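If you scroll down you'll find the structure; I have some questions about it.
Removed: one protein chain of the complex. Kept in place: all other protein chains.
On to chain A.
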Amino acid sequence: MNKFWVVALETYKRNVKSVTFLVMLLAPLLIIGIGALSGFIGSKMGEADEIAVVSDNEVIRQAFLEQSDLTIVEKFDTEPEAEQALKDDKIGGYLAIAIDEETQKLTGSYIGTSAMGTTDKMMTTQILSSIQMSFISQELGLTGDDLQKLLTPADLSEKTVKVEDGKITEAKGNQLAMMIVSMLVSVAMFMIITLYSQIVAQEVASEKGTRIMEIILSSTKASKHFYGKMMGILMVILTQLIAYVLAFVAAFPLVKNLDIVKDFLKVVPLKDLAKSLLGYNMLFLLLGVMIYTIAAAFSGSLVSKAEDASKAVVPVSYLSMAGYFLTIFLGMNSPNHLLFRISSFIPFLSSYTMPQRIASGGVKDTEVIISLVILAVSVVLLLKLSATLYKSTALVYSDAGMWKTLRQSIGNNHTNKAD
């Protein structure tokens, strides 16, 4: 077998079998699971207090009782009774509804031992408003049709277009889907880089720490070993991503009938999501992960002990953070800001910022392609450079700082035979 694959498969096997990988694989699922579970518990277990509803106007009270699905104890129907019941701890609170006979304005006041829940509050306001509205419309002598007309909101339509060569063309794709996907790409990339940069650097530095390097370098070329390692790590990352895709495919039939999912899919069909994900965004994600992985590996090769690996990747993490925050803070609000536009061509940052620009429109295809080409070329160059320097950094045994090691390795490289 080609030694490149020997190294790649060994790296892959060693990492996938590790406990760290299992934890990393399950962590996001666990977080989603815990989130979903607590949401579920919140909705089901949040046993509401029993309350009373009182009003001088029995019509209003009946209308409220009809529309509300709060847990209402109907037998307390006057304010003093309700107050007494509250004192006796029979109810958690009561809602007193008053009406200003002149303006027909309803005022509800809730007196209770604890605040109303947000949903309850919203619903109560809504019911009161609708009762108020029907009172007013009656007074004004409006028919049901009139009321309907009054209540119909104005339409606002939105259409994103592309301006190319002075012509306006319709932008392709579902704007919202693209927005969601660009967010997804940013978050996924940020997570992957945060999780893996450490692992990659550790992987490289630990070999130096144990001097396995000398045996490996007497078996194969340093560059081949480096490429193999990168391939192995990429395979680990892909494994994790594929695991999530499979988890999604498996879980989808279970959740697709939930109302929230249905509503979401109505606005953003799966097809649009997939279309948006599989295009440029996927390329930016993959190349972005690659360039950061290589940078992390290179940083790892500059230190000689596994313990120092976490220090070595700090610059890489910061770079990733910069790209992420640029997208979150600048990209969300003003995707056409000059700084943001420039950043979408800079390797390391472009993987975060370009998908955001694509989603918000206003970027030409040629710009996207130029940015992609710059990124791809940078990946190749960084890979070559790292592999070349790797030969000398891998065998620098000193405790010298990273900068010194880097300078030394560049210096050595002049005298060393080209690899």
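Brief remarks follow.
Methods note: contacts are C-beta pairs under 8 Å (C-beta built on N, C-alpha and C of every residue); 3 or more make two chains touch, one makes a residue touch a chain; residues count from 1.
One rule holds in what follows: contacts and distances are computed from a predicted model.
This figure omits one chain of the complex; the name its UniProt record holds, of "Sarcosine oxidase subunit gamma", "Formyltransferase/hydrolase complex Fhc subunit B", "NADH-quinone oxidoreductase subunit M" or "Sodium ABC transporter ATP-binding protein", is "Sodium ABC transporter ATP-binding protein". The omitted chain makes contact with just one of the residues A:70, A:86 or A:216: A:216. Residues of chain A that touch the chain left out of the display are 1, 3, 6-7, 10, 14, 18, 207, 210-221, 395, 415-417.
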